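Mind looking over this structure? Questions follow.
Only a single protein chain was left out; the remaining protein chains are all shown in position.
Chain naming follows the written order as A, B and C, and within any one chain the residues start at number 1.
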Amino acid sequence: MPKIVEYIPRHHELGHTFGGRTPVMRVAPGSVLRVATEDRFGGLVRGVDDHPSQVCQVPQLNPVSGPFYVAGAEPGDTLALHLVSITPARDHGFAGTCSHGGASVPAHTARTRDIPQATPASPPTMEERVWRYDIDMAAGTVRYAARRCDHVVDLPLAPTLGTVGVAPAAGEVRLSLAADAHGGSLDTPELKAGATLYLPVFVDGALFALGGGHARHGHGELCGAGVEIPTHTVLVVELVKGTGIPGPRLESDTHLMSIGSAGCLEDAVRTSRNDLVRWTAELTGLDMLDAWQLVSQAADAPVGGAGVANHTALVAMATSYLPTDLAVFDGIHQRLRSIAAEL
Amino acid sequence: MPKIVEYIPRHHELGHTFGGRTPVMRVAPGSVLRVATEDRFGGLVRGVDDHPSQVCQVPQLNPVSGPFYVAGAEPGDTLALHLVSITPARDHGFAGTCSHGGASVPAHTARTRDIPQATPASPPTMEERVWRYDIDMAAGTVRYAARRCDHVVDLPLAPTLGTVGVAPAAGEVRLSLAADAHGGSLDTPELKAGATLYLPVFVDGALFALGGGHARHGHGELCGAGVEIPTHTVLVVELVKGTGIPGPRLESDTHLMSIGSAGCLEDAVRTSRNDLVRWTAELTGLDMLDAWQLVSQAADAPVGGAGVANHTALVAMATSYLPTDLAVFDGIHQRLRSIAAEL
Amino acid sequence: MPKIVEYIPRHHELGHTFGGRTPVMRVAPGSVLRVATEDRFGGLVRGVDDHPSQVCQVPQLNPVSGPFYVAGAEPGDTLALHLVSITPARDHGFAGTCSHGGASVPAHTARTRDIPQATPASPPTMEERVWRYDIDMAAGTVRYAARRCDHVVDLPLAPTLGTVGVAPAAGEVRLSLAADAHGGSLDTPELKAGATLYLPVFVDGALFALGGGHARHGHGELCGAGVEIPTHTVLVVELVKGTGIPGPRLESDTHLMSIGSAGCLEDAVRTSRNDLVRWTAELTGLDMLDAWQLVSQAADAPVGGAGVANHTALVAMATSYLPTDLAVFDGIHQRLRSIAAEL
Partner (left out) sequence: MPKIVEYIPRHHELGHTFGGRTPVMRVAPGSVLRVATEDRFGGLVRGVDDHPSQVCQVPQLNPVSGPFYVAGAEPGDTLALHLVSITPARDHGFAGTCSHGGASVPAHTARTRDIPQATPASPPTMEERVWRYDIDMAAGTVRYAARRCDHVVDLPLAPTLGTVGVAPAAGEVRLSLAADAHGGSLDTPELKAGATLYLPVFVDGALFALGGGHARHGHGELCGAGVEIPTHTVLVVELVKGTGIPGPRLESDTHLMSIGSAGCLEDAVRTSRNDLVRWTAELTGLDMLDAWQLVSQAADAPVGGAGVANHTALVAMATSYLPTDLAVFDGIHQRLRSIAAEL
């Protein structure tokens, strides 16, 4: 059974970017990590009267743990991160309105730049309100409680990591709130225990980091946040040498998934679909049009996150629709599953 | 048991618009209809060598059966159409590349206006290719067969109606290929047997029509078409007097769903979400922000169709998350379910 | 000198759509028309206390005069409308905030469907405010006067027609507030005296109509309206047989211009650019890439209107950059200029 390496960041070790930071630890491919992640608010929202705009310092949001230097990782490789478990590190989470983000916020305000005062076209900042969600680990529920009336409902606990990425290409440094080919604030419900995330490697060591845990969140992250929690996340790190991918991909026991992020939702959707078509063609030997047709009739396409700086879309193909002898990256997902099962 | 009224259109009775047409039949609220619908290609694609661009006459695509005049329907009412069954009227369907549409096609070509020749930015028309899907009703499958190799896979049969709508407001007449507040080419996998579709009534009699059946289609209708089939569709027609809705909504046994259509995917997504938030608030008594938060953490949001002239998004809320005594439109969906069960 | 045919609509003759209406007059190619047009508010805003939301009945906005049946016009022809003069029919105009439109209004509210109440994401309707602009014909100015302070400034009088179009293809009927391949609410500052507008003919007689005059308006029609006025507009009607165009084009003494309209600004921009590249290639014999490069370095591209239902973009090429012997449609613009000069 592999040894589990534990990493609990001290406060000053938390970062707010992908790229531009010194690694906190060196890990070998095959390592199993147990990483503590802080919540999106840096732990500074402690009750419903703690408004993020007052207790947090934008854009010092969404801290990530890492980066981790993966021994042997070089540009052009693919990093595989298998999520073994995502455990809430607290018995409650928070969500809030945020004037600077969220998919339903008028697009022109969904910017990291501060907007000092309302214009006719950027109407009065919406009321800032915070919701506390109590988590019942035994029951597997997350309790929504309305703030202005007494409606209460238990939603299924469904922990995810909102933010996972590597150092970007070409020396760029991006906020952890952004998403792009390097990953970042992907905010998809599919980034959960049991899934393997593939990321392109752009720099030596890959320099991956993670954070932004959610006890659950709806599709599309309507309010710009899930039920934000700190986590203890266990993952297996693996490396595929010499096989690059253009952006984030996911594999579960049942599906292959491509993720696209862009400043415009349509571009995000197109990027994810084009990638899944290309991936399907490569795996099956179908020509591009036949692959496109198969994806057209077979794909699932939930809208992913729609973050502060980027929109994210995910599209999925059931592996049961593909040839039975198919092994993505020589069956790495199944192999990581086995490792996870032994832990 | 209610009598079933049968309607089989003669060829000249098929229409290609919502609005601008004389009703083919008058029906009373509570009626059960069995309607034959033609496929998107007007039945003119009969094999994989029948290219739509040659055998069809754009924009004479996507014929609809109707319109039906609903006795007593007036502007400001809501029409409820409960789908009892959607049965393929043929043992096979067709899908094809279409140069004039599809969500992955570069946006500037996704237009009804013909594009006489390629520009640098609207590159060579993609190869036109048609796929035939054999339907096995007994097995409940739809068979994909690649055209350029021998990959074959059976996908689950999951019939939907792609196109349902009423006559638009203000005297507009819209192609059946378009989608907007009046419905139209909604192309969502949720428009299936067991669902109740709510549509706003804009003109006396509502004048609804339907067509565009699919044996199945993936989320997002990547190629601009599902597995296109003619159908025999059974539906119950009901009317909610004096209660308007802003656009199409759906109810299933488990979910409330809002549909938004717009020329831009982001607008479609926003429209659907805003409507579901508003609907949730109205039903539950939650204030707008509390409703918004609940939808944020609880909603499912598959990307819907992305048709020739419009994009469509759907967002869904499980009714199990809402107060237990909740009855949408006085429980009309459950009542229509009972009628359907007796048929 | 050609005789000028006068048309002053009676109130019930005004329409609010392109398509779906009986012609008000038959005109021969070569005719000169003098048409009275009503203002966008149907003349119902008579002072700054007349709020459109109360005195007008949405979507009964933007009345158009016509349609005119052009003798001999058939689908596939091109209609040429040369604007001789646009004269304000009143010594003042009005502009106002409008909750249902305007380019700076958050996209999800820019819809014709009413939005019955605010959502968190469609914040409180902005204050409705009306501005009166006094027109000084002799001085050639339009006077802006602030409503909440005493700032006053005279802007140049620059009359335009906001809305010109023909009956759409395929039996569609579109609100006069929309814009598409048939024209409609184009709202470009270039639709002014001295310009020739080319429109595709989709139905026998073309059935063109016009309205939506402005004393002036800025680029982009930020607030969803210009300085709205009734006009007396003189135009020469001409027909180019057998030569179709994909959408609206403009010619001035110095420029060729292509207009694109779509539900998304990027699509509108792409459509206009692609059309200008194609047009340039056809006129000059340049291949598509050479034409594209020339347009890239030579074009002017002001953002056009961004109306209720559609965005419009215009891109222009100076004819001085094209071969000197070039004659668009056999020099029809110059010929119409001469006719206008004789009036």
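Rule of thumb we're sticking to: a residue touches a chain if its C-beta (ideal position, glycine included) is under 8 Å from a C-beta of that chain, and two chains touch if they have at least 3 such contacts.
If you're wondering where the values come from, they're calculated on a predicted model, not measured in any experiment.
Of the listed positions A:T17, A:T196, A:T284 or A:Q297, the one in contact with the omitted chain in the full complex is A:T17. When you scan A:V5, A:A169, A:L283 or A:I339 for touch with the missing chain, the hit is A:A169. Screening C:H217, C:R249 or C:R335 for touch with the missing chain picks out C:H217. Taking the complete complex into account, residues 16-17, 19-20, 59-60, 107-108, 110-122, 169-175, 181, 246-247, 262-264, 266-267, 270-271, 273-274, 277-278, 288-289, 292, 309-310 of chain A touch the chain not shown. Listed for chain C, the residues touching the missing chain in the whole complex are 95, 97, 103-104, 107, 126-127, 129, 131, 133, 142, 144, 146-149, 151, 153, 155, 216-223, 225-227, 264-266, 269-270, 273-274, 277, 284-287, 289-290, 292-303, 306, 311, 313, 315, 321-323.
In this text, only the chains that are shown with their structure count from here on.
Once the centre of each chain is set as its mean CA position, chain B and chain C turn out to be 34 Å apart. One finds 46 Å separating the Cα centroids of chain A and chain C. Residues of chain C found to touch two or more other chains are 107-108, 119-121, 264, 266.
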